[in-house]
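This is the structure I have questions about; it appears just below.
Removed: one protein chain of the complex. Kept in place: all other protein chains.
Here the chain labels run A, B and C in written order, and each chain numbers its own residues starting at 1.
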Amino acid sequence: MDTVVLLFCTGLGLGALYFLVASGLSLIFGLMDVLNFAHGALLSIGAYATWWAGAEAGLSFWLAVPFGTLVGTVAAVLLELFLIRPLYSRPRDQILATVGVGLAVPALLMGIWGADARPFPQPALLSGTWHVFGATVPVNRFVLVAAAVLLLLTLRLFLARTRYGLIVRAGVEDRAMVTALGIDVRRAFTLVFAIGGAAAALGGALGGLYFGSVNPGQGTGLLIFAFVVVVMGGMGSVTGAAAASVGVGLVQQFANYYTGAGLGDLSVVVLLAVLLLVRPRGLTGRLA
Amino acid sequence: MTSSLPSSPSSTPRAAASTSSALEPLLSVRDLRVVIDGLHILHGVDLDVAPAGVTALLGRNGAGKTTTVKAVMGLVPRTGSVRLAGAELSSLPTHLVVRHGIGYAPEDRGIFAGLTVAENLRLAERGARGGEEGGEPDYALVHELFPELKQRAGQLAGTLSGGQQQMVAIGRTLLNRNRLIIADEPTKGLAPKIVSEVAEVLARAAEAVPVLLVEQNLALVRRLAGTCAVLADGRTAHRGDTAELLADEEAARRLLGVGSRHPLAGGPRPAASPATPVVTTEVKP
Amino acid sequence: MPTARTASTPAVSPALSPDGSSVASSSRSSSPVLSLDGLGWSVRGVPIVEDVSFSVGEGEFIAFIGPNGAGKTSLFNLISGIYPATRGRLQLDGADVTTETVHARARRGLGRTFQTSSLWPGMTVADHVRLAAQAAAGPRASYRLWRRADRYEEQLADTLHRTDLTHRADAPAGALSHGEKRKLELAVLLVSDPRLILLDEPMAGVSAEEVPALTELIRSVHRDLGRTVLMVEHHMDVLLGLADRLAVMHHGTLLALDTPEAVMADPTVQQAYLGEAL
Partner (left out) sequence: MHRALRWWPIALLITLLVAPYSALPVPGLLDGPLGSPGSLQLLALCLLYGALATGYDLLLGRTGLLSFGHALYFATGLYATDLGMLELRLPFAVAAVFGVSCTVLLALLLGSVSLRVTGIGFSMVTLAFAQAGSILVQRNPGGVTGGEEGRSAPADLLPSGLLGIENTANLYWIAVGYLVLTVATVHWAVNSPIGRVWEGIKENERRVEVLGLRPYGYKVVAFVLSGALAGLGGVVYLLLTGGATPQAATSDATLALLVMVVLGGSGTRWGPLLGGVLYTWAGHRLGDLANSTAVADLPAALRVPLSQPLFLLGALFVAVVYLLPGGLARLPARVRVARSARTVRASAGVRTARPTGGTPA
């Protein structure tokens, strides 16, 4: 029983991490049709910025996380303004440009801080464990889940209640018509990139807690599962991404534990293949 | 009529158009060209929209009417001159074109199906902050013309009927204080009863705001439009008075592909003319 | 179009009675080539095409008219399988094909053109015809990796000649004019040699001087080759010279289907089509 609870909480934590990456990916794809291969790089930037602020610059963890998130957000905005926006009329080249960034950024991080994993600062408050139904669960799992739930609620409120949320929802349906109503939809693009970058960078910072260390390839590794989550959830749907994140995280953890290492990842892939064959449009039926 | 629209000095839109045709055109398009993926769609469209009433943009399917309207809006890459009340718009992105005071109801209505009716309208509000360009959103007018939109405010626009969706599309153009309304085939696919309702709304809108109307329904055009331009093969083939054009059976057949009086009547085949002469009869009083 | 085949057909005459050709076709028709039984298509509960039923005899020519958005193209998409019918049944040559795929229906001899299409924009005109010829020779002719693909040259020359595209053989389809694209659509169709042909506004965007030649080409396909044709067209002059029967679509339904004279005399049609309800 306690194993099940532990696996469940860990799976939820992993799912939360996936959601932090996938929510932005999904929004960006839905609004802009850009499959952002640089999203893993944004996560890595957030992770390294948090690590640097905490371990090198001596900031407390509670300041390092906002700092890392901020750096990731700025990176995302710069990416949108200087790489994506000039290629607005060339959608396929936008994707290719993000592929280039996705290759270059981890290499740069490796060049600066080396290829080896760096131990991530763990504040005393979050390094402990909680006892849940007899299981001993690391606190950071709950931190991740809380962050993901908070993000989901914020995003839903943003989309439902604000004017920019309205613009984003309309833009996912028909970008050209949004501009034809006199709205500069490019500002919404930048905003969505900023939100996605912030979420990914926060994922990087909290992922450091989860894994205990940071390395240059972490973002790219998570990106692929985030892609799986986005496709499963129906591209462009935040709620779908949330549901798929939980599913993928749980399946991975349970399969890894009960069937041997590595099979969890395989089972996720099989799950995706089966889902796409049964429902080619994803869970929410929104494949562009 | 208990409209909040300011009453026009002339009784019908047509009369308004003919009396005002001496004035400068509100929208003036010159040598508009569009090339998409190396394919020349428009080869030089000239078009004037009268400063009052309805101006019709006519032509057969594939003549380039919708592309012309999209080029004016900046929705497709274009060259040439597009001047609205003296301001050059041809180099502006779409949202700035709109902020010069153009309300646009596109061919496929451009409704956001996953948004509610109220949200569709709210999205169209402009200048809510400064209050300068679009003015306060005129919900009173929209709800007076389309009471249904008020009742169905919370309904998803995708579940509306075609006629109701068209009401949302036109309602969006009336929400702001626009200088010009462009309606691209607003009656496409609507039942006859709804067509006449849409026509009524357009007539009333045109009393306050000039309208550029793309339309296939010639009966509607005859009733509403004072002046017209006819496109053929991506060029302006004719400009002039609508009534005159529709009265000329031969010209209407040649330019529009159907007899103007009886679209279903066969009539004699036109003499095989080697090349279509381009008629450009400017209407000058 | 000065080609051997079209030259043998009687000259176009405006006096040609649609009634006469109607009689000719009804004597030809035996079992229906195409038959629709209550066919309908709705999107999210909104009906686009409603309850359409009719049969088409062998060698018949039916023209579809109706205002924009009346559902004519949607009906063609239903018949060719591009949209799935949400109700009703569809038969080709007596076989129920309601759930069959696009390519399966095409293999049964159903060919069509599209209203706005540049086919394969990056491919040359000649390659369009070759691909269609290859497809007409059956799927096996296309599953060949090592054979050179420059076959079907005789068919190619003949088809390009008939559609007056010889001088454009090496141009990519994307660079063609509207009228040339329409001709290319017809060229692809001619090579595929389907028994049942759906033409979606073949005259759209065609300049006035090209219309008679295209009309003649369509006539020769129908008359000389005896193909069954369904055509959407706004060009009344074209229709009345060709069609055995006129079908009027309105608001997703089939309002009338009869000889051109009868349809034109029909008051409901008059009202709906002219929009005189204003």
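Observations on the structure shown:
Here, contacts are C-beta pairs under 8 Å (C-beta built on N, C-alpha and C of every residue); 3 or more make two chains touch, one makes a residue touch a chain.
What you see is a predicted model, and the numbers here were worked out from it, not measured in a lab.
Of the listed residues A:Val5, A:Val77 or A:Leu108, the one in contact with the hidden chain in the full complex is A:Leu108.
The residue from A:Ser23, A:Asn36, A:Asn140 or A:Thr220 that touches the chain not shown here is A:Thr220.
Remark: the omitted chain is touched by one listed residue; of B:His40, B:Arg83 or B:His143 this is B:His40.
Check C:Ser74, C:Gln155 or C:Ser192 against the missing chain and you find that the one touching it is C:Ser192. Although one chain is not drawn, its touching partners on subunit A can still be listed: residues 35, 37, 83, 86-87, 90, 93, 96-97, 99-108, 110-112, 220, 224, 227-228, 231, 235, 261-262, 265-266, 268-270, 272-273, 276-277, 280, 287-288. Although one chain is not shown, part of subunit C still touches it, namely residues 80, 82, 101-103, 106-107, 111-112, 114, 117, 119-123, 127, 130-132, 134-136, 139, 141-149, 151, 177-178, 188, 192, 207, 209.
Assume only the chains that are shown with their structure count from here on.
Common neighbours of subunit B and subunit C (chains touching each): not present. Ranked by how close its C-alpha mean sits to the mean of all protein C-alpha atoms, the top chain is B. The greatest centre-to-centre gap from subunit A, using C-alpha centroids, is found for C. For this pair, subunit A with subunit B, the centres built from the Cα atoms lie 45 Å apart. Taking the mean of the C-alpha atoms as each chain's centre, subunit A and subunit C sit 50 Å apart.
Across the interface of their complex, subunit C is touched by residues 37-39, 60-63, 158-159, 161-162, 185, 187-193, 195-196, 199, 216-217, 219-220, 223, 232-233, 254, 257-259, 262-270, 272-276 of subunit B. Within the complex formed with subunit B, the residues of subunit C that make contact are 14, 44-46, 65, 67-71, 115-116, 118, 121, 174-175, 178, 201, 204-205, 207-209, 212, 234-237, 240-241, 251, 260, 263-264, 269-278.
The residues of subunit A lying in touch with subunit B in their complex are 163, 166-167, 169-170, 172-174, 176-185.
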